[in-house]
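Every protein chain of the complex appears in place save one, which is left out.
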Amino acid sequence: MAPTEHTHETLLALDGVDLGHGSQVVLPGLSLRLARGERIALLGPSGAGKSTLLAALRARLGATAAWCPQHHGLVPGLAVYHNVYMGRLAERSALANLWNLVRPLRGPWREVTELCELLGLEGLMRRPVGQLSGGQRQRTAIARALYQGREVFLGDEPVASVDPHQALRLLGLIEERHATTVVALHQRELALSHFDRVWGLRDGRLAIDAPASALSLADLDALYPDAEATSSGTDRHDAEPAAPSPEALPCSRGRA
Amino acid sequence: MSEATLPRRPAWLAGRATGPRLARHTLTLVALAVLLLPLADLSVVTRDPWTELGRMLQGLAWPDFAGVESPFRALGLTVSVALWGTLAGVVLGFPLALVFTRSRLVRAGCAFVRAIHELFWALLFLQVFGLSALTALAALAIPYAGIFAKVFAEILEQTPRAPADALPPGVGRLSRFLYAELPLAWTQLAAYTRYRFECGLRASVLLGFVGLPTLGFQLETAFREGRYPEAGALLWCFYLLIATLPWWSHRRLVPLLIIGGAFLLGPWPAVDGGLLWRFVSQDLWPAPLLAGDWAGLVEWFASIPDLGPAIGNTLLLALLGTVGALLVAMALWPLASRHFGNPASRLAGRGLLILLRSTPELMLAFVFLLLLGPSLLPAWLALALHNGALIAFLAARHADALEPGMPGLPASGRLAYELLPRIYPSLLALLYYRAEVILRETAILGMLGIATLGYYIDENFQYLMFDVAAFLLLVTAGLNIAVDSLSRRLRPREAPLEDPCLR
């Protein structure tokens, strides 16, 4: 692993900014700095504001960042090829894009084929994404982000639904092609072993902002309230579950 | 009703959760219908209906296929008109759907064209295009464009936003639509178009009633003149057509049907611009208005049938029909669902639903007219059974797509705990959509001597008084729009419409 290089120029800095959606502030008064060439793992319990932070970074970095969203954001009805192609949808005219739906354009097809081979998606390029397994979809989403060919990679849990070995391989691929990466993760070990720096969010603030080498697993555990509760065994907030009132019973509806 | 008198609501009716709210909602609806029931004329006069009914049954049991004049052409034309009418509706409606939410004008226009029954559109176009395929296509395509615009807009609005958000910045509007919106809505759009096509088939048969040479042309004559074996043969043809729809309307066959159908539709009339202009500029307007004769206009208004009772009858029949359809649907849907009964009972259930939803209301009404005598009752039963069967069919299909979370429950438990709670909200939502249709359909039951608005419209078309007919059509459309917006306001918010065909 390359050592941390804090001397690199600043790509983006936040100084006491309120982040959130609409009028609802999720991360008040946030300050941080993202340097060029830095590989950052973003940790925190669900709902801590990881996606909010990534969205803010994405909005500020604009066209320099490739984006791999949570839950992939793929179009199930379209083939793998078209989903990957969408990474560069803005580069061609609407007419060319339309024609590409009818018949794949030669250049993009070749480029996407190369990417798919790297990601183990060869042979699936014409298959609708709706028919893929979870891991295959994950790789398609990463392929789409890689296809964008940007300097920075922003990923919201891009390796959540693959096994640990594949996660390593995919992170390797991402790093190979992007100088700077910010990746939201759940795997704490991966964060320490594979990234330069860790941002840890808890209760709406940046609880950890330190080089990975300076952190231990126990430090990261502190981000997760449930881990705390189970380790200490005391001070549990929620008492035993009371019988819900009939009004609170949800009425199941719609398709299963 | 019981809500008001009881000091406390029973537990299952109390609270703000979806279940009790829908139950309260339903009970209020039923109570309203019961409350208004005394206003309806429901006398039963029966003397000797059995000879005639016996003849009908005999006709249905021993249909006379040889008596039908060129049945294949009639069948083919029925399908072609439905197919091309639906296609034209999509072509007109899709662009409108894209601006639907943004343009009040488009929304109002669509509500207006939707509000007028296909048969009345046909009667209007008949005056200009004569008895031609153009009349039939326009009569289907125009109201369908309004329906497609609304439903497509709703479907497109409900597509997930995530794929569009994932796009890199700077993607054009059209590209975004083509890649991240249209493909997501495609399945639903196609499913809805397919469903509308089945509606189109029924409407296409109905168009025969005003003289277009579809199945309905001979069906109506044969039935009216009591040639039941011939009517039976035509009905069987139509039942089979609907029952086998899933097979012959396969995706790969549709292009063939479209091209084949095109040849059946001709020859096309030469559209006479003069006729069109005369109809639009003169026939549709009261003569005194065109002449600027204000006293004459007052007189013209006085000659219009009394609108109060007509509107009252129309609304009453529509309300009773809607509540009746709800009861019928609740009783019938389990018969056709894969969760209940055995293969034989399901086959019978599906057959019954096809029978009820494919037999034109007018014929159902006539059977009940014989059985029960002339009153609102036959019309009510006909509307309730026809529409109830249609809702039951869609509800059963919805239920069939569900997988019970707890297999092995007894049938009653499956119904009460697994299926009904999931189906009922959309069933109710569908009922509210259907109320608009039922209101339109009260129009074509004038034969029973129930003076609804449609009764007078039909009358004025027959007397060639197009100005009065046009005026009454405007009133009907206004009433439809009002009821539609009211039902949208009253419709329980919980009702999700995941299945676009429930519209």
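Order of writing sets the chain letters: A and B. Residues in each chain are counted from 1.
By our rule, a residue touches a chain if its C-beta (ideal position, glycine included) is under 8 Å from a C-beta of that chain, and two chains touch if they have at least 3 such contacts.
Keep this in mind: contacts and distances are computed from a predicted model.
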Have a look at "Phosphonate transport system substrate-binding protein", "Aspartate carbamoyltransferase", "YdbS-like PH domain-containing protein" or "NADH:ubiquinone reductase (Na(+)-transporting) subunit D" and point out the UniProt protein name belonging to the hidden chain.
"Phosphonate transport system substrate-binding protein"
Displayed partners of the chain not shown (whole complex)
B
Answer key for B:G109, B:G373, B:P404 or B:P421 versus the chain not shown reads B:G373
Sole residue of B:F65, B:W268 or B:F301 that reaches the chain not shown, by the stated touch rule
B:W268
Going by the touch rule given at the top, which residues of subunit B touch the chain that is not shown?
45-49, 51-52, 67, 69-70, 87, 126-128, 130-131, 208-211, 213, 217-218, 220-222, 224-227, 230, 254-255, 258-259, 262-263, 265-270, 272, 275, 303, 369-370, 373-374, 446-449, 458-459, 461-465
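The definition used in the following text is that only the chains that are shown with their structure count from here on.
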Averaging over Cα atoms per chain, report the distance between subunit A and subunit B in Å.
48
Which of the residues in subunit B end up touching subunit A in this complex?
11, 15-19, 162-163, 165-172, 174-176, 178-180, 183-184, 186-187, 401-405, 421-422, 425-426, 494, 496, 498
Which residues of subunit A touch subunit B once you look at their complex with the stated criterion?
62-63, 66-67, 69, 71-78, 82, 86-90, 92-94, 97-98, 101, 141, 144, 148, 246-256
